[in-house]
Structures are given as structure tokens and as C-alpha cells.
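Here the structure comes first, spelled out in C-alpha cells, and everything after it is commentary.
A single protein chain has been omitted from the complex, and every remaining protein chain is retained in its original position.
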Amino acid sequence: MRDATPTRIVGTPALRKEGFGKVTGGARYIDDIVLLGMWHGATVRSSIARGAIKDIRFGAGINWDEFVIVTAKDIPGANCIPLIVDNDQPVLADARVNHPEEPVVLLAHPDKARLHEAVEAVEIDYDPLPAVFTIEESERQQTIVWGEDNVIKRFLVEKGDVDSAWQHAAHIVSGEYRTGAQEQLYIENNGVIAEWSDADGLIIRGSMQCPYYVHKALLRVFDLPAEKVRVIQAETGGAFGGKEDYPSLIAAHAGLLALKAGRPVKIIYDREEDLAATTKRHPSRTRYRTAVDKDGHLLAMDIQVDLDGGAYATVSPTVLSRATIHSAGPYLCENIRVRSHAWATNVPPHGAFRGFGSPQTIFGIERHMDQIAKAVGISPEEVRRRNFLAQGNATATGQLIRDPIDLRGMMDRALKVSDYHAKRARFARENATSSAIKHGMGIASFMHGAGFTGSGERYLNSLVGLEADASGHLTVLVSSTEFGQGTNTMLSQVVAEALGLSCEDVSIAQPDTNRVPNSGPTVASRTTMIVGRLVHDAALALAGILREKNLLSEEFSADEFRAACAAYTAQFGALRSEARYQPPKDIFWDDAKYQGDAYPAFAWAVYVAEVAVDTRTYAAEVVNFYTVQEVGRVMNPVLAAGQIEGGVAQGVGYALYEKVVWKDGRMSNNQMTNYIIPTAADVPNIEVYFEEMPCEHGPYGAKGLGELPHDGPAPAILNAIQDAAGISFTSIPLLPEDIFLRMAEAPEPECLEIVGSAKGPQ
Amino acid sequence: MRSNVSEYEFIAPGSLDAVLALLSAEPGAWTPMAGGTELMVALGAGRLEQRKLVSLWGIGELRGITASADWLTIGAGATYTDIRENAAIAKEFPLLARSASWTGAIANQNRGTLGGNIVNASPAADSPPVLLVYEAEIELVSAQGARRMNYSEFHLGYKRTVLRPQELVMAVHLPRGHRLPVEYLRKVGTRNAMAISKVALAGVGAMQSGKVQTVRIAAASLRETPARLSMTEAVLVGHALTSDRIQAARKALLQEVKPIDDVRSTAKYRAHVAANLLEEFLNQMAASES
Partner (left out) sequence: MSAAKIQLSEIRFKVNGVERSATVPPMKRLLDVLREDLALTGVKEGCGEGECGSCSVLLDGVLVNSCLVPALQASGCEVLTVEGLATNGALAHIQRTFLELGGTQCGICTPGMMLAAESLLRKNPHPDLDAIREGLAGNLCRCTGYMRIIDAVKHAIEEPILTADLAPEETVHK
């Protein structure tokens, strides 16, 4: 559906569907919901990183009879959260713990105020075991903490012949790049309410992205048939990946307490607990060894990607997959090898966070491209232009780029809107005459694959539904969730556009596994492109049903549609259509070789950062940030720009502010006052420009865009810092303390070691 | 919320006399609380050990900002907002207004008080370095009477002060008519707003005939208490600000500060940045006569 035809509603700033509740305080988030007779639950967690549990004692001074207490023994089904690797992460630690803050005991009490003291009074004795906390410790494989070799997942991607390429190189440029853990820091902490009844089974309400993930997990944990578990998403106050898998665990906990207490139980994490216990972005180390010719063309890339997965597999295999596939960047290179590993460590499992592995490797490749430019003696802009993928080229996995792409045009536009050349020249002049503040410009160009990787969408096999009532009002039935991105609005626009109605004629059913089919998880920048397309198909199917009964002609007005719905429901009852995912015919993926079409479509972007580095405080600040992206058709310009700006702000935090301080595997700065995210006074001016090149896979030509904006800021900012200060930093978060260590010391040579310069091209 | 609020007594006697009588009757039993920006945080985190609290909020005697011929008097209950918005402070003690504007954000400034900031005695607090360079005096009051001292004598050690259990800080007095031509204040925090300082430096001074006539320098987050940097000052007074002299001052500063590594920054960074800020201040001093 490469569709550039004019639209009435798609492409307009339709009002946020659930916005009224959000600006009036009426929206009901999970902690706003109170059920009759509801108790409150709390979690007793491990205090050590790894060890055997010897004894659990319930200390003096608490009347334990008032509490409901749950341990692993109370689990009716399997003690595991099934996700990608089964029988890995337990619901409650039983014989042993594998990371700090691992749930061990659950408590419930009618008075929330009594819980904290009780949690403190539970004493757990351990026999400590040796633990590993870093990629380096894990890959040494001296202490095995997971499986046989600490490797949660590995990939090997090979294209061409890397080993033969080095001899032809004019330059061989090597570099190592590191990124830290990053907290999603949704402002609404995690929370769930569970109810149990013998008749209906388990009902879960909560803050979550993926109701069917929770559903699947609970079937195992409670050993129940599908119809005895019902999962309902409450209004969700931000997620960013952080509510992809962890809510399954909390739901299991609340469910176990509700089952034992015989009454509803609410578990709401406070900020300290949410920060310390729940998932973060995977820390990474990427190594690039690249061969380039004298003009800066990439001849070979030998790439090593290593992620710290934490104590259990959770989503690490798929995060590693995306990290691997994005590690060669938007560049053409005939010889590529990527070896990647997700390593187990004894820290709380790392999980999904916007970008899902790609911010890590795009940081690596985009920092590295600047080092190549330096080695070759060309500009950062030029090294990218000379290597950009073009239509008809093949990516690292051998995916042929069939859609038109215009990275060079986007580069032109990004440099123009940022006034890049003039500013860079001016800054170079001013910096030389030793002002205390050094300014610089940095570029990152990158892509983000939309939808599940490889065969993922085939496995998901998503289904959506659409209902119409007699008045012609439509309700979209999807498990795709709204948590700020604009899902509700976008889907309403698709339906309204397809059926000639207005957004007010469309509702979105509350995600409730009793009501909505499984349209897949709300992750991977897939909702607009994949689910939006299915909802579009369902809308056309619904019109088709009406036409089949001769109630609707080919062309119809809104009134005619309503009349047809009235006539249909009067005659035939419920009016409902469905659409199921159909794999595109020309998309192939080989999971064994990790070759083929990794994603149905990529979004592309060129970002430019303008920074100021204060040589007295060693603080780097982003002054302006310019974004040019091609995301297919823009469905809603206000929501889309909001996604880009929000992602950039998170990327600024990732680069310059947000540091998880680890102590023996535990986050020690688990307060908002010590984990620093940008305030309104810290974010730069952010400019957003879209190129629109309609894509055949999404509705009205849309692609996914939610994750894209988090991929580019960090390398663009560090490239700009190198431009400003002449120092190549290779690790984020880059705090003033880090800049100080390099800048305050005697002036040093370029950081990125250029390993060798072969004699010349042959 | 990690505390059980049912375990905390909290009363609001409503007048200064009543609060002082209570503090004298049971010395140490009651903890005064003004705007709650510190103690309520401790309550939420489950680390508020004091179980009996008495409210100072809304006691008018504590909140005024008044001027006499020689002194500007700021009641301990004055909020950062009160300080930011006071015309006399803006005109005569602008560094204090600036430090108030950098403390937390608007909501915190509306509740946090100068007295609370002082009594909390955090080495990272924003107002103390400014009070030190302005040579403030502090007035303490109890049912038995009042006493007044140089503010520089108030802090004894990490979170320890001369305040007795039955006493409150009544007011801070700033000497009027002694404004020096160069004033400097810079806070280096974790971000631009809502930041706790990693290091802050306040300085005032005057040059005469190319030499430092007067200089007062104070810092936050560099010692266990907010502190004047008297060794550094001594290196400067009476000297021209040559680059050698500035280097000597940097060295003196590095000798007399004792910063720490913590969750927000490192000792080395703090010390080095403090020296940089000192240099920035001294460059302003040097330029002030030209």
C-alpha cells in the first residue's frame, strides 16, 4: 500500500484520544483504583547478589498472624516466568538467589502502612556464592553463573569475506565503545492489582505494555486454563520498554497473594524499589575493527558486540539480536562479521528500553565513523556520504533495500537546518582563541528496523478485531496498549480514514484479554506499521461485510455507513470484522544463518548535535539538537514530533546525565534525586523534520518511529564533544567527572587508537 | 512511603513563645519542622527517627525580612521564594537571591526556609557559602533568651552545630553598607535545575591599586561543613593577581579543602573544579579595576 493519495484524517493533528482524562485528572492509573476489601502487598528481596538460601525467619515484634505470607512453596504451577528462555527466571527465589533485589517472600496486609516494617523484619540467611558483575568478569568464565558458559545468547552474522579484506586496506581503524545501564524512569512506578475467585479465576489489572505476555506467564505460574486468567491494562504512566516483561512478575506476585488472602491485593512499587529491582537498558561493549580504502570507503568490518544481560535471560536474546543487526549502521560494506554475546551477570536482569539494543551499537558505529574520518582525513559528513546504503544495496544480513532511501538528501537537510558548516567554522575559530566554553557540532546517521526481527511477526501471528454498533460507532479491539505514544489516537485515525468517518466515531476497547484478541506486544516500533495496517484491513473488511449484504455501495458517506450498520445489526446481530497478520510475500529470513530480511522496513535518520563544553566545570551541554528522519508517512504530526522530542531528551540523558551507580550488583543511587534525568531547564532546543516516503507495509505508508529517536543522540553528542574539545570519548554516560579526567590532565593524543595504517591500497 | 505516619506526633502550637516553651519543657524531645523539604523526605524514605515534631510553619515572627540602618534581618522562616522576591536582598545581597533561586525548583523554594537550610547543616547547602562571604550573624533563641554570633561559628562538624536542643534559629542578620565591588557565585550541580551541588563557590572582594584589598571566599561540598577558605584568602590579601599568585591561591585552596567521593561526584573533580571557580573569580577581581 505505497499510498501517497491525499487523506482527510491521517496526517492531521487529531487530538489525543484519551487526552481529556489526562488533563482533567480523570484518567485512572493502577494506583488510583481501589477495590472493596483490598489488601496491600509487598516484596521481600534478596540482599546479596548470589547465594543459597539457608533459612527464612520472621522476626520478633510483628504479629505475623495479621499478614498473608507467600513463598515459592505457595506457587500452584511452575515457578518461572516463561518468555524466550523457559525455566529460567523464577517467580520467587527458592533454593538460591542470583541477583540483589530478587523477590523471595511476599507479604500482604490490610494496612499499607504496616508493610514496610514487616518487610524489614523478614530475615533471610544465605550461604553466599561467588558472583560476577561485569561483561569482563562473565566472559572470563571462571565463575559460571548461568548455563554452562555464562552465554545467554550468541549470534554470528557474516557477509562476504572479512579476513581477506585487511591486506587491501589503506587504513585499519579499531575502537572500543561502552554504554552504561539506563533506567526507563517512567514517572508512574510499576503496579498491579490482582483478584481471585474460584468462579472466574485470576483477574489482573495493571500498568503494563503487553497484557498477553502477562496472561501467558500467569497460565504457567497458576496452572490455569486460558479462560481463567484475565489481564486488563489500566492507564499506564509511561513504559519505554520498562513495562514489557517485568509486569508479568508483579502480576504473579499479586496473584499469589490474592489467591492466598482470598481478597484483592494491590502491589505498587515505590520509586526506590522500582529503580533498584526492575529492568534497565543493557550495558554494552562494542568493538570495531574496520578496513577502509584511501577514500574512506568501508572495505571490511569486524564487529564484536557484548551485552550485560543480568541474572536471567528475559528479553536479552532479542535485545542482542537487534543490537547485532544494527551494529553495521546505515552503511554499505561488502565484508562484515558480527560476533555478539549476551553475558549473564549477577545483577537484576536487564530488559527492554526504547531502541532495544540498537542505541548501544549505533553509539559504537557512529562514534567509530568519526574515528575513520579522522584516520582518512575527511570530514565526518563525507565519510558517511561515501558509505551510505542506497536502494538496491544489501545490509549486513544481506537484506536488499527495496524501498527508496535518501540518506544523502537527509544529510543535506540536517546540515542545512542546523547551519552546520557555518557554525562549525565559527566554532573552530572561536575555540582556537581559547574561550572558556568550547562549541562543537556532531553528526549521527542511523536506521531503526520496524517490527519484530526476522520471523518474529510470523510467530506473533497478530489478530485484531473491529466492532460496529447499530449507530455506526466503531470499537477497535487490540491488545496494543497506550502508554503515551499515541496508539489510541493513531488507530482511531486509521479507522476513521478508511471508513470515511471522524475520530469521534471510533473508540479503542480497553485492553482486556477477555475482550480483545492478541494483536501482539506493544514493543519494537511495530504498532503503527503492523497493527495499524491490520486495523486498516479490519476496517476494509467491515465495509466488505456490509457490501456483501448489499447494505453499502463502493463509495459511501458517513451517514450511509451508519445506516448500513443499523440495518446489519437489526438483521444479523453483532457486526464484527477481523484481520490477521499476513507475512509479506517477498520477505525471507534464515534464523540459523541470521541472514535475510531482518525487518520489513527501516526508518532512517540524520541527527546533528550542537554542544558547549565548559572547560572550568567540564560539563557538556547540548545547546541545539536537529533531527531529520524518514519514517514513512507521518500519521499525526503532533504525536510524531512528540515521540521524536521525547526520545531525543532520553538520548541526551543517556549520553550526559543518567548513570546507574552499581555496588555489588545493586543500584546504589536508586532515588530520583541521585539518578539524574534532564529537567525542562536541561533539554536543548529540539527541532524535528520529517521526510515522508510512503512505505508499502504500513497503513497509508507509515513505518514505525517510536524507538528511532533514542538511537542517534548519544553518538551525535559525543561526536560534537570531540569537535569542541578535541577529545574522543568512547563511553557513556559521559559525566563532567569523566570529561575532567581527560581534559584536566596534560593535553593528550587522540584517544581512539588507530591501530595500524597499512601502506596503501592495491 | 516507607514510614507509618500513625507513629508520629506532630503539633502546631502556632506561636514562637509556645514552641520555645515546649522545647524548653522537654529539651530534645521535639524536633522543629518548617516547610518539610528535608524532614518529609526522610519520612517518605523511612528514615525519620524523630517521632515528635513541632511545626514552625506559619509562625509570623519567624518569617519577616526587615531592615535597620546597619542590618538586614531575615527571619529563619523566610522561604527561598521570600528571599528571591525581596527587593532589598536583590539590591544589597544579590548572591543570596541567586543562591535561593538555585535551590531545588519553585515548589521546593516555596516551602524550604533559610533556617531549615542552615540547621540541616548539609555541607552541600546552597545558602551558607553566601552567608559566610557576607559575614552574616546568626541569632538563636530559646525560652531563656537569645544569643547572637558570627555565622562562621555556627557549624561545628558534619551535621553538627552549636544549636542547643531548646533553641531555634530566629534570624540571620546581614551587615548593610559593606558591599564589595566584586561578587561571585557559581554552583556546579548534577544538572541545571533541581540539582544538589557537587561544588559551589562564593566570593566577594575589592582591589586597590592593583592589589587585593579584601577578599572573602566560601565553598559548599568541599569540607564537612560550609566553610570559609581562609588559607586561600590569606594567600591573596595584599597581593597583585599575577598568574603566579593565582596559582598559589589554587594551591592553597587545594590544601584546605577536603572533598569526598560520593554518589554525586568525586573528590578530585570537586577540588579541581573549585580551583577553577576560584580562578574565574580571581580573574573577575583582576579585571575589576581596569
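The chains carry the letters A and B, assigned in the order they are written, with residues numbered from 1 in each.
As a working rule, contacts are C-beta pairs under 8 Å (C-beta built on N, C-alpha and C of every residue); 3 or more make two chains touch, one makes a residue touch a chain.
What you see is a predicted model, and the numbers here were worked out from it, not measured in a lab.
Undergrad: Which is it among A:Gln650, A:Asn669 or A:Ser728 that touches the chain not included here?
TA: A:Gln650
Undergrad: Of the residues listed, B:Arg63, B:Arg111, B:His155 or B:Arg270, which one is in contact with the missing chain?
TA: B:Arg111
Undergrad: Just name the one of A:Asn79, A:Asn150 or A:Thr236 that touches the chain not displayed here.
TA: Going through A:Asn79, A:Asn150 or A:Thr236 one by one, A:Thr236 is the residue touching the chain not shown.
Undergrad: By the contact criterion defined above, which parts of subunit B meet the unshown chain? Give residue numbers in ascending order.
TA: That gives, for subunit B, the contact residues 1, 4-12, 33, 35-37, 40-41, 43-45, 53, 55, 57-58, 81, 104-108, 110-111, 192-194.
Undergrad: For review purposes, identify every residue of subunit A that touches the missing chain, sorted by number.
TA: Residues 13, 15-29, 31-32, 61-63, 113-114, 117, 184-189, 235-240, 270-271, 473, 475, 483-486, 488, 504, 507-510, 638-639, 641-642, 645-650, 671-673, 677, 679-681, 683, 685-686 of subunit A touch the chain that is not shown.
Everything below uses one rule, namely that only the chains that are shown with their structure count from here on.
Undergrad: In the complex, go through subunit A and note every residue touching subunit B.
TA: It comes out as residues 112-114, 116-117, 270, 272, 436, 616-619, 621, 657, 661, 668-669, 671, 673-674, 676, 678-682, 736-737, 740, 744.
Undergrad: Flag every residue of subunit B that touches subunit A in the complex, lowest number first.
TA: Subunit B reaches subunit A through residues 1-6, 45-46, 105, 188, 190-196, 198, 263-266, 268-269, 272-273, 276-277, 279-280.
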